[in-house]
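Please find one structure pasted underneath; my questions will follow.
In this view, the complex is presented without one of its protein chains, the others remaining in place.
== subunit A ==
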Amino acid sequence: MRVLVSIKRVVDYNVKIRVKADNSGVDLANVKMSMNPFCEIAVEEAVRLKEKGVATEIVVVSVGPSTAQEQLRTALALGADRAILVESAEDLTSLAVAKLLKAVVDKEQPQLVILGKQAIDSDNNQTGQMLAALSGYGQGTFASKVEVSGDSVAVTREIDGGAQTVSLKLPAIVTTDLRLNEPRYASLPNIMKAKKKPLEVLTPDALGVSTASTNKTVKVEAPAARSAGIKVKSVAELVEKLKNEAKVI
């Protein structure tokens, strides 16, 4: 079966971001960019499904600027077979991305689509669920375990207070949580091989999708800073302060 994995190019998770002085957004100039960590987990899961003989082909797709080809090449080096970039220089909302992915799903007809549960820049946690709604597929979000058997997939999900398992008819959508797997690193020979793998570039227009949005970001600010308090010398002093100064115990 064919597995489609969607990935996003984001600011590297180790970078301490800075808000622009004019409050128009976050300063992305000369900042290291990487594949969203949850998307790396999605790629890894697809590669493991292929290694187990469950998946026969892995198609990786990204919606973003032309530079997102770097992240697609990374996914190819990790084991994806071919890549699709839906090129858009604009900052698109989750619904617009989900609509574009739906068009790719229609074209590629995968049995399973794996996405990260959220991107660490916009923190929306929406795209997978929206793609499931638009496709009419079942969704297994925040997955910690994925098992395909026959024409269904069992997904164990991380929920508040524990774990839940659901069974979904294929085709289905899965979004990854942190503990689904530990992604591998790409080897040098595989990075070289990835350069020769096919990468198709499409546009929203070519897919016939409007990316209009009902949301507008008015302003982006730095959060209120929390100032450091005092150091206490002993447990007795700490307990005394909590009782009489902060009055919280």
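Criterion: a contact is a pair of C-beta atoms (placed from the backbone, for glycine too) under 8 Å apart; a residue touches a chain by one contact, two chains touch by 3 or more; residues count from 1.
Quick note on the criterion: contacts and distances are computed from a predicted model.
Q: For the complex's missing chain, which UniProt name, "Electron transfer flavoprotein subunit alpha", "Sulfate ABC transporter permease subunit CysW", "Glycerol operon regulatory protein" or "Molybdopterin synthase sulfur carrier subunit"?
A: "Electron transfer flavoprotein subunit alpha"
Q: Which of A:3, A:61, A:75 or A:95 sits in contact with the chain that's absent?
A: A:95
Q: For the chain that's not shown, point to the residue among A:42, A:60 or A:132 touching it.
A: A:132
Q: Determine which one of A:32, A:196 or A:219 touches the chain that has been left out.
A: Final answer for the missing-chain contact: A:219.
Q: For subunit A, which residues touch the unseen chain?
A: 11, 16-17, 19, 26, 93-95, 98, 120-134, 136-139, 141-142, 144, 154, 157-169, 172, 177-179, 213-223, 226, 228-236, 238-239, 241-242, 246, 248-249
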